[in-house]
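A single protein chain has been omitted from the complex, and every remaining protein chain is retained in its original position.
As written, the chain order gives the labels A and B, with residue 1 at the start of each chain.
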Amino acid sequence: MNSNFSCKTCASADQKLETFISNLSVDTSHHRMEGQSVKCGFGLQGICCRLCSNGPCRITPDGPKGVCGATADTIVARNFLRAVSAGSGCYIHIVENTALMLKKTAASKGVLKGKVALAKLADIFEVAEADEHVRAEKIADMVLADLYKPDYVKMELVEKMAYKPRFDRWKELGILPGGAKSEVFAGVVKTSTNLNSDPVDMYLNCLKLGISTGLYGLTLTNLLNDVMLGEPSIRLAPVGLRVIDTDYINIMITGHQHSIFAYLQDRLIQDDVIEKAKAVGAKGFKLVGCTCVGQDLQLRGEHYKEVFNGHAGNNFTSEAILATGAIDAVLSEFNCTLPGIEPICDELKIKQICLDDVSKKANAEMKPFVFEEKETQSNEIIDAVIESYQARRAVVTLNMAADHGNDDTLTGVSEGSLKSFLGGTWKPLIDLIVKGEIKGIAGVVGCSSLTAGGHDVLTVNLVKELIAKDILVLSAGCSSGGLENVGLMSPSAASLAGPKLRAVCESLGIPPVLNFGPCLAIGRLELVATELAEAIGVDLPQLPLVLSAPQWLEEQALADGAFGLALGLPLHLGLPPFVTGSPVAVQVFTQDMLNLTGGQLIIDDNAKSAAETLDAIIEKKRKELNI
Amino acid sequence: MKIVIIGASAAGISAAKTIKASEPDTEVVIISKEDSIHSRCMLHKFLGHERDAKGISFIADDFFETNGITWHSNTTVIGLDAQKKTVKTHDNQDIGYDKLLIATGAAYFIPPIPGLREAKNVYGFRDLKDAQLLDSECNTAKNAVVIGAGLVGMDAAVAMLMRGLKVTVIEMTPAVMSLQLDQKSAQAYQQLFEEHGAAFILNDKVVSVDVDEVGRGKTIHLASGKAVPADVIVIAAGVRPAFSFTEGSGIATNHAILVGDDLKTNIDDIYAAGDVTGMAGIWPNAMKQGRIAAINMLGEKLLYEDRYALKNTVNFYGLTTLSLGNINPEPEENCNIFIREDRHNYQKVIIKNGIIQGVIIQGNIAGTGFWQYLIKNKIDVSGKNKDVFSLSYADFYDLNQDTGEYNYAV
Partner (left out) sequence: MKRIIIDREKCDGCLNCNIACISAHEEGSNFYTVNMQSPDAETRNFIKFDAQKGYLPIFCRHCDEPECVLSCMSGALEKDPLTGHVQYDESKCAACYMCVMNCPYGVLKPDKRARTKVIKCDFCDDKPDGPSCVKACPKKAIEVKEVSL
């Protein structure tokens, strides 16, 4: 492949991966970092506006306002709200598809693997129907009805889902969201040319989008998926590039919509399909996990032991996974499907099929998933993948990394499985926190990026600092992908924890970093936090609980972050979200938010000092709880 | 070779520096009346107590030692023998030279007005000694009068205002700094000075000064009949090149020492630079003349071509002005005058046949250095087809790819 880029790849917390990538003959994101190392200062500060043809306007000493008169505060707020709106739209798209899938599955009397999740949702939604399919369809309808409301009609499930003290505060602040799709629309309109110029109004709007994103896009997507695909259960699983088995026809999946694969993943292990694979010389089919949908499969891996070979890596590992040569097809349905995989797929003759046009890749075949045609579609996909396998395996050189990753990552942690693990009650965990055996909890979530030191560098370093301070880490998102591959989610990682946390982990046989799976599972962390707060009888901001998205990557992460702030939690980010050019933004996020929701943004790209700040916050909250 | 330089201001020091930089072995002797090296343009900072005498020096403390230059300070040259190649000093030394640079500058001029030349409390504002004498007067004086509202007069006025004196400025022309400014831009400064306590009497002339029993001028009488009380008087009515010691030496003069393009006088091995040539006018030109004279004395050939002297910058109370060329053209000159102004800026450009004749930029003068190049090189800007106020160096942008230096594309 023609290389226009540097042969110097960026650092990764995952040394084996870094070495693997640096020896590749194809370009990856890790190679392209060098060529993009000089960043635009106006972009970093968020003070560039491209909303009209008088622009782009940038805030400079000679031009302290845009042509229209917009200040840095207005420009930053508009850019930020636009990003949060887009990020929210992404997650709302996912929950919409998931609810539609549940509705159709229920209507067609399909299999519902998650009986507990169904009962839980029925309880929350106050749905009394006895028949599980009717019940499930009713639940899906209620979710869809909320999503489709106009922005001036409040969504009804918010009050049922949210913790009461939070709901009351949101109501006071006037940030209860209307229909989630309409709220995205409103955010886009508000931030268009010469409309809203009030930064505070726009940041409150971000919180509103945070609530709809969090409760629907995150929490409900998990629970609806659990109904269809089964609840997570705790187990040990292999992770990393080692999970790729060259004896099989391998399909890498990328995206965030597990339910799109529900039928296919069952079909791939049916005898006639295995026979087809055998006919071309393979033992059968395997799904190789990548990005969040891979995390979702891993999380529910107990139900898919045969077809799912394990999670290979996060978003910025996807190019490396393909570069092994052992992947025969990529099925993608959402982000984080990097455009960077396209030339690698061309080079290595890897078939690409997109199942949702929102993530159509330029050189991929478009096959939008249609529920009613899932049988035919699955067969067509299987045939196409077999064709790809046959065409490529003889001519493509394999470049495996069998020593990458590990076999004992603890997975399958959820609000439900963790509670069961603790004996069906949160009391043991609360006791450990009260006694100080576990000082506090940090949700280390969000993406993986190549900035802030390199691939997963800040995430891994921060987590090491936190566990050394006896802070239990719960992870959800691509951050988990990095943390598991470096072994921090293996029981042996207990040795890296502080003495008290180490003792707890060793006695329970668990790692100090618990893997909740995909970024969607930030919603599960919210459930854990809420249940803990309820059990103790306090509001969320009082818990010795902090959030960090050390290597947040994109707009969805910003919408997640808005949810975290709406929940009233301290939120650490490694790099600022393009807002530092606005004094008002800095004031709102780092100071005023404490009075609004109790939340607070902390920006620090240094693992040590960030961990110290988070530790101090936890200590302060412990003190305020008299523990 | 031994080079003697008379005068230790811009031209003299610049010449000495140039000589030592290119030929360190050449012997350089500087003779100056003063016992310190100072920048005339900063005298107001000394008088205003912003800086001490050392603070208005424009050379490093160890300039003479580092460069191996002999300096006869407090020494006045009173004679020149071009045959013997010696100069005579006030203390009767004869100092020989191989080449001589006369950089004695100019001296202030007191007009022949009754009482003015006699009064003991009348001072020029030309060198540090003047400023030191004024400084002690300012300790007791209440009323100061400045005669002449040119740049030097305004410098003296601003310093004495800082010292808390009541300052009256008397000027013959209708406006302050009339060489540098037009009515409008002058008004801005006058107003600023008035806000700081100064009084201006314009369009008026001093006709006599009353001198008291101890010989001090007390009351200044004007043509208009006005009488202004004065404890100290500063005369800023112009300067004259200072070359009386050359009398009888054979050097050709005409109110100034006459030099060719190589800055040589009519006598071989004798050069002149700076105000004494009557064609410097302003510090940067004096510096440049000193440098060019030095190069020619060292045997290389370099001509003084950048003679443009109708240029100045003004900065009082943070109001800055750039002034270049013919800024007050007569109607019969048939110039086009463009004016643009806002709350903070006043800009005036005078053009004739596509050639910029003069410019006043008052307010923001950032990046205005290109105007001088356009004016002194008579660049025709009519082909640019753009608003004259939007011109910048970018319109003449040209890069030398080898050295990376800029050129002018014209």
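Here is the rule we go by: a contact is a pair of C-beta atoms (placed from the backbone, for glycine too) under 8 Å apart; a residue touches a chain by one contact, two chains touch by 3 or more.
Just so you know, these numbers come straight off a predicted model, no measurement behind them.
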- Message: In the whole complex, not just what's shown, which of B:Phe109, B:Phe338 or B:Tyr393 touches the removed chain?
- Response: B:Tyr393
- Where the complex has a chain not shown, which of A:Cys40, A:Ala128, A:Ala362 or A:Val395 is the residue touching it? A:Cys40
- Query: Which parts of subunit A are in contact with the chain that was left out?
  - Reply: 38-42, 44-45, 47, 58-61, 64, 72, 575-576, 580-581
- Item | subunit B, residues in touch with the chain not shown (by the definition above) | 10, 14, 21, 39-42, 45, 56-60, 282-284, 287-288, 291, 311-313, 315, 318-320, 322, 324, 365-370, 372-373, 392-395, 397, 399, 402-406, 408
